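Following this message is one structure expressed as structure tokens.
All protein chains but one are shown in place.
For chain A:
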Amino acid sequence: MTTKTADAVSLTSATKRFGPVRAVDGLTLAIPRGQTVALLGPNGAGKSTTIALLLGLLPPDSGRAALFGLDPEEAVRQGLVGAMPQEGGLIPRVTVRELLTFVSGTYAAPLPLDRVLTLARIGDLRDRRVDRLSGGQAQRVRFAMAVCGDPDLIVLDEPTAALDVEARREFWDGMRGLASQGKTILFSTHYLDEADEHADRVVVLGHGRVIADGTSAEIKRAAALTTVSVTADGESAWLSTLPGVRHMEIRGGRVHLRSGDSDATVMALARAGAVRELEVVPADLEDAFVALTAKENA
């Protein structure tokens, strides 16, 4: 396998245990160059450990990790990778400019500093001391450290965790710019809407395994993500046979239908005249996750 054609990220049957806990459990994942991939899952699903394995920060107990066909440490050494861990990485007593100048200097062909400052929207912070930044500002500086070397693969562990709504939107605008330059981007999140909007492909992790892998539309279908609720009149077992319905639950006179195709389900309800107090609620990640793991265990 040469580095010209190899996948940007490749994990093969990777396993990592911490004591009795299998944080990553026989995980296989290949990401071709140029894809933007979201690693989605609740806390404890193994997202950060997966990222640590593929960056070479942790050795797998078994299995293999490779970046661009190289050992992860070698890929990092060649400047092919930029990464932003979930937290930390900022040191006291340096300015933003000094810090970024240093990190850029470790790469062979970094971006010009001004370009990095613009990309991370920290131009006005350049002479500020790193230890005197707010949480959101610090997060942007950490992002700048990940991209300043102009790496081909950018790995971000929960990049928007400390950001407010506006900052989050601006962050993703910047990311889209990078993706359009053909960078491979892997980010982890527990926000379904972020994965939905910003990733070409969503990989759902649970208990250290891949439990779903596809476009966000495919994931939603697989997870039967939308709940359609109506108030029941009399016998309602027939509702479970409507198009799209995967699961039915009756609570306090309300029928809750989990649907993989809510449009079809609602249309069918309308045709049957059973739309009393109709409510359509897209499920959150927790529901999707429960649905996906339940399916996997079945």
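Here is the rule we go by: a contact is a pair of C-beta atoms (placed from the backbone, for glycine too) under 8 Å apart; a residue touches a chain by one contact, two chains touch by 3 or more; residues count from 1.
Here, contacts and distances are computed from a predicted model.
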#### Entry: Protein name as given in UniProt for the chain not displayed, "ABC transporter permease", "Heme exporter protein C", "Ion-translocating oxidoreductase complex subunit E" or "Anti-sigma-K factor rskA"
"ABC transporter permease"
### Listed residues A:G89, A:G136 or A:G174, member touching the removed chain
A:G89
### Summary
Across A:A6, A:V24, A:A38 or A:L55, the one contacting the chain not displayed is A:L55
### Task
Just the residue numbers, please: which parts of chain A touch the chain that's not shown?
55-57, 76-79, 81-83, 85, 87-94, 98-99, 101-103, 105-108, 145, 149
